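Yeah, one chain of the complex is gone here, protein chain that is, but the others are all in their spots.
Moving on, here comes chain A:
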Amino acid sequence: MDRRRVNGPPGGTTPPCYASTSSGKTHPSSKRTRGANEIRKIFLKTGLTPSASGSAYFELETPPTNHSNSLTNRTPALKLTCTVHGPRPLPRSAPFSPQLLLSTRVKFAPFAARQRRGYIPDSSERDLAAHLETALRGVLIGERWPKSGVDVVITVLEGEEDCPWHALAAGNQNGRTGGWGMMSILSGCITVASAALTDAGIDCVDVVIGGVAAIVRQPAAPAQLVLDPCPSDHEEIIAACVIGYLQSRDEVTETWAKGNITASSDGMGTTPMGFDALVDQAVEAAVAARRVLVEAIREGTEAKIQGSQIDFHAIGAALNIKENAARMRFYRLRKAIEEGEPGATPTKAATTPTKRKKDQANSDEGSAKKVKDEEVVDEAEGGEEGEGN
């Protein structure tokens, strides 16, 4: 018993038991309405928690429900918030670390799932956090912050379900205790954490995006490969795979596959469905999600730039160029970002207006704000060579 929280009645309580489900009467399950190659719409926004270094909110589109006449089988939409704190100095007691220490935490809100979840972290949350850490560690340029740490905290406000509701109610989960919903949640976590890290201005080699693909089978139909499976849409999921993908470098930082992949290639389908195909499809899903991520980062950065008045005079003075030249460089860079290929440039620009402290400051040029803006131009001149390492 946790004495530091308000506890429920000592006798214990049970979640409501619905008459319709316990009597075996079921509603028809929802069906996937989008194509096999389509992912759900994503809403992504950065900067929701101003006091954190970086933050982002992620939401998947609410699936259309054609039977909203029941309280039991409303389909949830994945909702995540992420905050990034740091980089900040490690406590004095901590041993020396030449790299940025990353710590990730994933927590489900008590109302995130059908069963009320407690406040004490459970194994699935620790599992998600470990996977997320692997995915993010590969993109952070850790050696730029020795002796520092960064915390990535994700709260799952609403999770994804593991299987169709009627199967859950009937107690028949097809042996699907594995938690397919976790796969989508991890993919969302990777994307939202990436957006928040960029918002915090922590240098990354690229943005990492999560993608999920699964091999599913409807009754009396051959197995099929789909992107971004919503577990409550599918009768049976045979295997699923989550990846964390860097598009501009074509690298994968995290892979998590589950299920029986060989079982699907039993000659029923014509397309190959091995592990490679599954990963390829997950990459496809990640590429599709990337556009949303880049757009969200761009919006967030624009809001930041507009929020701060740029003093081109000071920038010009610092760079030994005329005020107008500084202004032109800035707009040229911005134009390049807006029109350019969604490769390295936007992410780079997004990481530049950071809260990094430069000591070559301020006595003659003026404010810290000016220094911040100066970096935008500064690093644009530096080009992309500095990016990759």
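Here, contacts are C-beta pairs under 8 Å (C-beta built on N, C-alpha and C of every residue); 3 or more make two chains touch, one makes a residue touch a chain; residues count from 1.
In the analysis below, contacts and distances are computed from a predicted model.
Peer 1: For the chain omitted from this view, which of "Ribosomal RNA-processing protein 43", "Rab5 GDP/GTP exchange factor", "Glutathione S-transferase kappa" or "Agamous-like MADS-box protein AGL28" is its UniProt protein name?
Peer 2: "Ribosomal RNA-processing protein 43"
Peer 1: Consider the whole complex, including the chain that is not shown, and state which of A:I39, A:A52, A:V242 or A:A277 touches that chain.
Peer 2: Touches the omitted chain: A:A52.
Peer 1: Would you mind spotting which of A:A112, A:L186, A:M273 or A:A286 touches the chain that isn't drawn?
Peer 2: Considering all chains, including the one not shown, the answer is A:A112.
Peer 1: In the full complex, which residues of chain A touch the absent chain?
Peer 2: Counting over the whole complex, chain A touches the hidden chain at residues 4-22, 48-52, 55, 68-72, 74-77, 81, 83, 85, 105, 107, 109-114, 116, 119, 151, 153, 155, 157-158, 362-364, 366-369.
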